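One chain of protein is taken out of this complex; the other chains stay put.
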Amino acid sequence: MKIEELKDLGFEMVSDGDGEIDHGYACDLLSEVMGKAKPDTVWLTVQSHINIIAVAAITGIRAIILCNDHKFDEETIQRAKKEKIALFKTALNTFEACGKIYQKGIR
Amino acid sequence: MLLSKIAEIVNGKMLWDFEDKNCSVCGATDMVSELLAVGRDGMVLVTGLATSQMLKAADIVGVGGIIVVRGKEMNEEFIEMAKSYKIPLISTKLVMFTTCGLLFCAGLKDINGNSVELYKWKV
Partner (left out) sequence: MESVDDLIRKIQPYFSELSVGDLMSSPVVTVREDQRINEAKELLRTRRISGLPVIDDGGRLKGIISIEDIIHALENNMLNSNVSEIMTKNVVCLTKDEKIMDAFKKFEMYGYGRFPVVDENKNVIGIVTKYDLMIALLAKLSVLYVHDARREQFVGVEIYRSIPKNVKIVREEFEFQIDYKDISMAGTGASELKKFLISKNFPPKFVKRVAIATYEAETNVVIHSNSTGRIKAYIEPEFVEVRVNDNGKGIENIDLAMKEGFSTAPDYVREYGFGAGMGLANMKRCADRMVILSSKGNGVFVEMHFWRHEDEN
């Protein structure tokens, strides 16, 4: 799936990024994500702390969807742009957002 | 949807002999405050955080059952505590994303009442 396609699913793009999405991962515990997430993943979380960008950059996560109407702060957005990691936000909660992406065939 | 059916869908194990019951709403988070914010009476909670703090918060918001994902080990103490709160516990090796995906597609609703029916026409 192209990163662009997440937009078509209704997720609001906050900043663009590089690459393709093959997998989905949902978790709010950074060390877990660090240990378990595969490359080329879209990561769904409610964590907006700047550390999420470092976690994404290290694991090869391509896009982050911030669920439940949480907001990214400017620092996080700037860092994401630098690392070319796409950021999205949504009013959907993690459960529904996962379901929506899962339904599109992402595993 | 019966908890036993939910356990079957996620290939999960029921961790104590709780009474089977119907749950129609589901939410997923690893954050305690998030659970406190969105938790609803009778909601199935999907979480990777098997801690006593999460259990206390789950009890406070009145969740109907907890699915612990990523095959997290739980000690006897944790299970006993869930029992004392009468909160059904299911464990699955699946990750949160897959657990949510399967349950959503099987028809569980989110806390706002949204279900897979909303998206079916787009497939």
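Residue numbering begins at 1 within each chain, and the chains themselves are lettered A and B in the order written.
What we mean here is this: contacts are C-beta pairs under 8 Å (C-beta built on N, C-alpha and C of every residue); 3 or more make two chains touch, one makes a residue touch a chain.
Here the structure is a predicted model, which means the values were calculated and not measured.
Among B:Cys26, B:Met54, B:Val95 or B:Leu108, only B:Met54 touches the chain left out of the display. Looking at B:Met31, B:Ile90 or B:Leu108, the residue that reaches the missing chain in the full complex is B:Met31. For chain B, the list of residues touching the undisplayed chain reads 30-34, 36-37, 49, 51-54, 56-57, 59-62. The chain not displayed touches chain A at residues 28-31, 46-49, 51, 70-71, 73.
Assume only the chains that are shown with their structure count from here on.
Chain A and chain B, compared by their mean Cα positions, are separated by 22 Å.
The touching residues of chain A, counted against chain B in their complex, run 24-29, 32, 36, 44, 46-47, 68, 92-96, 98-103, 107.
Residue ranges on chain B touching chain A, taken from their complex, read 26-31, 34, 37-38, 46, 48-49, 70, 95-98, 100-105, 108, 110-112, 114, 116, 119, 123.
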